[in-house]
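Excluded from the complex is one protein chain; the other protein chains are retained at their positions.
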Amino acid sequence: MNGSSAAGSNSRSRAGGAPYPLNQWYAAAFSDEVTRKPLARTLLDRQVVLYRTEGGDPVALIDRCIHRKAPLSQGAVVGDAIECPFHGMKFGPDGVCISIPCQDKVPPNAIVQSFPVVDRHGHIWIWMGDPASADPAEIPDTHWLNDPSLTAVKGYFHLKCNYLTAIDNLLDDTHLPFVHRNSIGTPKMVGAPIDIEGGDDWVAFSRWTLDTPPSPVHAKAGGFTTNVDRWFMVKYVKPSTVLIDVGSAPIGTGAPAGDRSKGISLFSNGTVTPGEGNSCFYFWHTARNFSLGDAGMSDLLKSEMTKTFLEDVEIVEMVQRNVDSDEEDLPQLMIAGDAVALRARRIIASLLASESLSSGA
Amino acid sequence: MNGSSAAGSNSRSRAGGAPYPLNQWYAAAFSDEVTRKPLARTLLDRQVVLYRTEGGDPVALIDRCIHRKAPLSQGAVVGDAIECPFHGMKFGPDGVCISIPCQDKVPPNAIVQSFPVVDRHGHIWIWMGDPASADPAEIPDTHWLNDPSLTAVKGYFHLKCNYLTAIDNLLDDTHLPFVHRNSIGTPKMVGAPIDIEGGDDWVAFSRWTLDTPPSPVHAKAGGFTTNVDRWFMVKYVKPSTVLIDVGSAPIGTGAPAGDRSKGISLFSNGTVTPGEGNSCFYFWHTARNFSLGDAGMSDLLKSEMTKTFLEDVEIVEMVQRNVDSDEEDLPQLMIAGDAVALRARRIIASLLASESLSSGA
Partner (left out) sequence: MNGSSAAGSNSRSRAGGAPYPLNQWYAAAFSDEVTRKPLARTLLDRQVVLYRTEGGDPVALIDRCIHRKAPLSQGAVVGDAIECPFHGMKFGPDGVCISIPCQDKVPPNAIVQSFPVVDRHGHIWIWMGDPASADPAEIPDTHWLNDPSLTAVKGYFHLKCNYLTAIDNLLDDTHLPFVHRNSIGTPKMVGAPIDIEGGDDWVAFSRWTLDTPPSPVHAKAGGFTTNVDRWFMVKYVKPSTVLIDVGSAPIGTGAPAGDRSKGISLFSNGTVTPGEGNSCFYFWHTARNFSLGDAGMSDLLKSEMTKTFLEDVEIVEMVQRNVDSDEEDLPQLMIAGDAVALRARRIIASLLASESLSSGA
């Protein structure tokens, strides 16, 4: 984790996007995306370049040279520094310039902003707010992604919707029988009762759908020939991570009473990071406790989950377009399926309010 | 014709387009475009979904679910209702929600706006203003389109120009020798005198061009071997429909005196509906009184009229781009050929003014 040279500004969104809390850890990338080759990504409305030092530490700098604003990400990583493609100025992991080819001296203000980053649980986490407040203990626990007792597949989407719409969608399972009728939906789900619990910075719910035909994806993955009991346990943790423990077990094998060993479990995580304007990055993985290391099963699940998420992408992007283009600003009628998402939105609103207070804005 | 649950707003244009009167009937589609499969179309800056009930009645609803604003047009028609693709809420022809799958009760405010629609003369007409004022007797008469004694071809364009520019073009025949020199233009036309007459909500003109070579299209359709007398009789009716009775007859066969039986007549209608911003839908048909039911003649005329209209599309879209991008706001010099269009514009201005008055704006 590298220090940062300057505090983030207090403005919390740009280009008309939804506001987001700044003093939080967000996933910038999967760990394996950040290498010795620079990676450019616009996060929280700021252009960032990510790379690794010779020792393997991740680095995040603002992706604009202090000179002419050329993108550093188009240059080369040289030792622990990155070289601007325009005039060859080199900047170290802390953003401080160490060389200007056309002159002998490097002035003390030749610095680009650096951001605290941490490599944990398969993601590179970035902190784009006040670096003095960056505490790695607050990084969301997404350990399922690289848990050695599970086998995971993963991917990401750059969604043309804001991060709130993406989180809403992850916390609402009542769209499954409609949007995902051919993948993970189960018609009976929407009638089953749910339990909700939560705290200051989290909210969770569980829904058991008993004695139901398995969803198309669970049927393929688990090879079920009878009806199943299906569980759906979802936990939101601030600012924008959703952990999903979902599975099915043949009826009569005791899953509702606690024995899920005859079924299949999928431990998924979705973590959402605001991008530019009303766009966001949605990083997902699905880890399983069966067919461990089986490449064929990994291919099947990666393909099925990608297909399923593309169904979400289509609908959330249509919804965002309609919200954005609605100059009448028609009200939205909230329904039962929004209960958990509304609690998550209240947590985010409270994070935003406390940042407003602390900045005096 | 279905009732509507809410009055339209008083704002008459959005996204920078030209203002238009709201309390008018506009063509939403050709009758045969509206089926049991939902049709999405943005009319008067509002997203609308059109479909038919099991009994065949046309329905027009706002194309945004009351819940998350998802487009209903992406869902399925089920019985007389349309089902939202996101969470399965169903709305009847009057816009009232009849089912919310994730909850037992449907609250009384679960309604989307519906619009009066009428299926007449080959078009579905929509009224997007105050539904209490919607009187089907005011629907423009475009009966030529499905007159059994004529054979018609038809089509539509979604033009990137505002509806006024499209109407101007339909009411000005002095561009024919230039824009349409290779299709329906006749050089001598611009020199021929015109008669103009009109009333509160209409204006018409006629122009006879005597003893002139036929236009390329008339020559092909009528097989003329001599010069012709050409008539051009155009009538605008509010808010945006133009009826065109045009034809040619060999010289000396008495057409100017009233006997057009030796020539060919084409009865065309152009009706224009504001779309989103500076765009509009231009629905056209051309009905003929010769070669009735002859598929080869229909193909010829459809192809020639489409080619001709594409010449218009090119020029009116260039003009709209130039008007929109003219930050100097250069004045426009009106010329003789604009006389009829200017009268139509005055009628539209007076419709707009009376709506302003009645809304107190």
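Chains here go by letter, A and B, matching the order in which they are written, and residues are numbered from 1 within each.
In this section, a contact is a pair of C-beta atoms (placed from the backbone, for glycine too) under 8 Å apart; a residue touches a chain by one contact, two chains touch by 3 or more.
A quick note: this is a predicted structure, and the numbers were derived from the prediction, not measured.
Between the chain not shown and the residues A:Gln103, A:Ser149 or A:Thr225, the one that touches is A:Gln103.
Annotation: of B:Gly155, B:Pro177 or B:Gly254, B:Pro177 touches the absent chain (contact as defined above).
Among B:Glu54, B:Asp200 or B:Glu327, only B:Glu327 touches the chain left out of the display. Listed here are the chain A residues that touch the chain not shown: 9, 14-15, 45-47, 62, 64, 66-71, 74, 84-89, 100-103, 107, 109-110. By the touch definition given at the top, chain B reaches the unshown chain through residues 174-175, 177-179, 190, 315, 318-319, 322-323, 325-328, 330-337.
One rule holds in what follows: only the chains that are shown with their structure count from here on.
Mean C-alpha positions place chain A and chain B at a centre distance of 48 Å.
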